[in-house]
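Structure first, commentary second.
Every protein chain except one is present and positioned as in the full complex.
Entry: subunit A
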Amino acid sequence: MSGIHIDDVSRVFGDFTALEQVQLQVREGEFFSLLGPSGCGKTTLLNMIAGFLDPTTGRIMIGERDVTDLPPYRRGLGIVFQDYALFPHLTVFQNVAYGLKVRKLSKSEVKRRVDEALALVQLSSMAERRPHQLSGGQRQRVAIARALAIEPSVLLLDEPLSNLDAKLRKDMQTELKTIQRRTGITTILVTHDQEEALSLSDRIGILGHGRLQQVGTPLEVYRQPANRFVADFIGQVNLFRTEGVPFERVERYGRYYADDYETEAGTSLILETAAAPSETTGTFMLRPERIRIGDGGSTGINQVNAVIRHVSYAGDQVRLLVTLAGKGELIAVAPDPVFPVLPQAGDSVQLYWDAADVIPLPTEGV
């Protein structure tokens, strides 16, 4: 078990910079996710950790060892590939034994460790099958067993669940987490699925435009995104752009107000925030589930009258897309029993929210 230290790593392809000065410390035993949209550089970073790609600048350390110049077969990492990459000509047993035979272990030792790895992923009965005789989920588990059998210092997972259907993916997520807990192995998961990253990880690194935008716990990156990119990428969000709008501090309440704040479409409302906007603040964020339905008193602050444009009912929650005086838009999410009868498009609705839920975001990093 060891941590990973990515020190100022950049990668340039021709005149395209895929990754720029990434500085990252993954702790020992941690479940860490690299999350980002496609093309953000997360696969590039994974390939450099694995040794399939050389960084243009910077160093990569695994534990105390500088592996920057080591070929992939000397790094001792376990990798689970997106499409599993099982050897089609070998049985499940031989696939899992592959890395052990390379290490010239005795036959009985190979057998013991393969059995152990297959038991860990609950596939002991499938040892003599070939990959084409297995379902997607089973192949996935063989791939995990194969990667773990060599007792790697670090486990790299490259979009391991993206080829599975929704239900199976949920099961495998739980299983992955259980296996990681039980083995205590430092794990890096590369994914574009924010829900997967949020529910599995100890910490998440969000990559966008070739830069590491934020590193934090799931709670931090969701509730306190470092910038607009992160806020927009993780979950759904309402953004109020406030460049040029003067904020006034009212000492009595210790709060900040933007009078006559104009939404993007030009409707004015009074926006109240509990957090001090800094000089770099260009945007405020309001999560849809923080918006409440009702009149919220008659203060006229942080409340709007809106017209519902679209209603979608997801069982556990109702999602509303509303327009403010026919111009700006907000997304609001309410838990299921809020409405006795589902509202219809065209209905009017009153919305309000707390000043504490209006979060200032710096503009940089966009």
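What we mean here is this: a contact is a pair of C-beta atoms (placed from the backbone, for glycine too) under 8 Å apart; a residue touches a chain by one contact, two chains touch by 3 or more; residues count from 1.
Everything that follows uses one rule, which is that contacts and distances are computed from a predicted model.
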Absent chain [UniProt protein name; select from "Ger(X)C family spore germination protein", "Ion-translocating oxidoreductase complex subunit D", "ABC transporter permease" or "Na+/H+ antiporter subunit C"]: "ABC transporter permease"
Residue among A:130, A:209, A:223 or A:292 that touches the chain left out of view: A:130
Selected from A:4, A:150 or A:358 as touching the chain missing from the view: A:150
Which of A:50, A:117 or A:230 contacts the chain that the document leaves out: A:50
Option touching the unshown chain, where A:6, A:79 or A:120 are the choices: A:79
Positions on subunit A where the hidden chain makes contact: 50-52, 71-79, 81-83, 85-89, 98-99, 102-103, 130, 132, 146-147, 150
